[in-house]
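Following: one structure in structure tokens, then a few remarks.
With one protein chain removed, the remaining protein chains of the complex are shown where they sit.
Per-chain numbering from 1; labels A and B assigned in written order.
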């Protein structure tokens, strides 16, 4: 910002014949050695004059309230109502040298820390690809790849029951890139922060997308991803005991469906996902179909599936954006005066197969998201789980549990 | 800073008739688009030219040494002597848009993190009030509302045994504001970082103050606060097992008084506090009277009380400051050359009521605080607990314990 503005003064002085063009050029060269400093919707951004170095300081706060309503459940199961700092993250990121980038992002919510993006990237010179080593997402599922700052609802869909946590962040090496209408990324991984007492498991992820239309306000997106993870020698999958479930809120503890794979059983899990998404003016559409396969050392292989469709509508002041080179929806672009967005999501999950009875569930949810500006979002979700069957929870008469309703609110800040 | 300085150059060039006024105005408008950067006693502060965005990076270190002397106590109780990083905090804060502010502050002392101020504020346009959502203090007790960077002694008074932790930070929504001689804040809260397995408790806090005199070096402050907290379904109060106590130092583990409320007993706790404070030149005075009431599901209600008076005297180089719009004493203003402050505190607590025998204690403490500059403070406290009676600790003859003396030193840095 500064260098650009100063040029005007020098140009003016040249025009006035106070300075010669040569003098102005020399002064300009000096000025270009100054770092540029900006603070705005992307936080603090400082770049060295030669662009060889940069740093961005930012973070996010997601402060939640959630309450769940359900009939009396067998085993005294009960959803916890209350509040939570869902995410409290600080990051620095930038580049060191023209081809190397870094990001160091930590989440302080709760009493433990968790590393989020903690990695180093190398940007190939003549190809639109970046090699990234360190803790990062595993290139599985559009929804999971998207930032929690940008998703339409406070929590991801039932597909996340299959994709998270085994295909959320882990330590590995990826290569990925994209162009005006495509994206591709693949990588190999060990486990996330290891806690086991045996050799780690390993993972593989791959995701590609193609957008025949990728204009402002008009997008058509097709994508697919595949993830595979071998459990560790002590049968942990990405550091966790194998099970698939969703909770009514992040802290409710109530799982309408839950498939627990027995101890020392699961050797490998695979997940395939198809994506279809679109934007048309104020409307956005996003869907994924997910099918997994659990290989077991003892017992037959089993497979579970989940799907979601969601529609967003910008009532005023904003428009959902899309980044073709990452194959992801990004944050609503918010005009001054703020924006209001409505959303509807239908999703379902089936965790019943062979001897595993993790249950089935359908869900319908509506969301009202208010964006006072580009950096603050206030969210209200209402989500009903219905047609619960089999598996995880019964009411006190040992019948399938009735509808479970969750209301969630969040205030979100991010820079 | 930059824009303001540049005006001089442009003005000079206009005066020299090198530039016309119109040209200067235009150049000046360009320059105003530059962010301003300052580093000083408030840390790093970067503001966008239009003031719509800002970020402040800062933190605090409190590194402590403490040793406690006491006669041999029954049950082998013994104070731990040693050192501690009492606080190691990093924060970013600022505004995004003219009316929205944020603060993300985390404490890294110990092996766990704890969230401190992690919230988002909305500043009303035509009223001197701010609505704040997220993790924040509960608007109870002048001393508790004041920053740990600014309090006279290394640890707060016996009143904190009633106010902390149930009325320290929690997740909620407040509205607060103030003017030249008043402050008011109130809010509703869930629990702080939840750990229970049942629905959270809830809290309410309210504090107001009025300063008929609020001049530089001359302050008269009256205040009152009231807090209420219902325990969670598993009888935790703001996430903790109900008990009231103070320790001789933060890590000594020795509690001269301690009222433990039985498991599954406490349903609600209320706390009322009156405040009186004043500044007259080099002298500052602060006092609070606190009375609480514990409602129990089983057993009668009980009530405890605590009081403190403290006097600060600035020997040289500084003067205690007061912010009427927050109803709080702030940091000593330190002149170049540094400042020296002496302090005396008398406080007491009575945790004896009905079947609860938590003990009584009186304390007298003196403090010597040296401020080499506005950002460093070296503190020495000597505190005697005396007239111990009833309750928590006896000597090895099962008589009330004799005097307990604690010496504490701290080096503090904050920006």
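Note that a residue touches a chain if its C-beta (ideal position, glycine included) is under 8 Å from a C-beta of that chain, and two chains touch if they have at least 3 such contacts.
Note that the coordinates shown come from a computational prediction; the quantities given were computed from them, not determined experimentally.
K.L.:
Of A:104, A:309, A:364 or A:378, which one is in contact with the hidden chain?
P.N.:
Missing-chain contact among the listed residues: A:104.
K.L.:
For chain A, which residues lie in contact with the unshown chain of the complex?
P.N.:
So the residues of chain A touching the unseen chain are 2, 10, 18-19, 23, 26-27, 30-31, 33-35, 37, 46-48, 52-55, 57, 90, 92, 94, 96-97, 99-100, 102, 104, 106, 112-115, 118-120, 122, 133-135, 171-172, 189-191, 193-200.
K.L.:
Tell me where the left-out chain touches chain B, residue by residue.
P.N.:
For chain B, the residues touching the absent chain are 1-2, 5, 8-9, 12-13, 16, 18, 37-41, 43-44, 57, 59, 61, 63, 65, 78, 80-85, 88, 90, 108-113, 251, 253, 372-376, 411, 413, 415.
Just so it is clear, only the chains that are shown with their structure count from here on.
K.L.:
If you average the CA atoms of chain A and of chain B, how far apart do the two points sit, in angstrom?
P.N.:
Going by mean C-alpha positions, chain A sits 36 Å from chain B.
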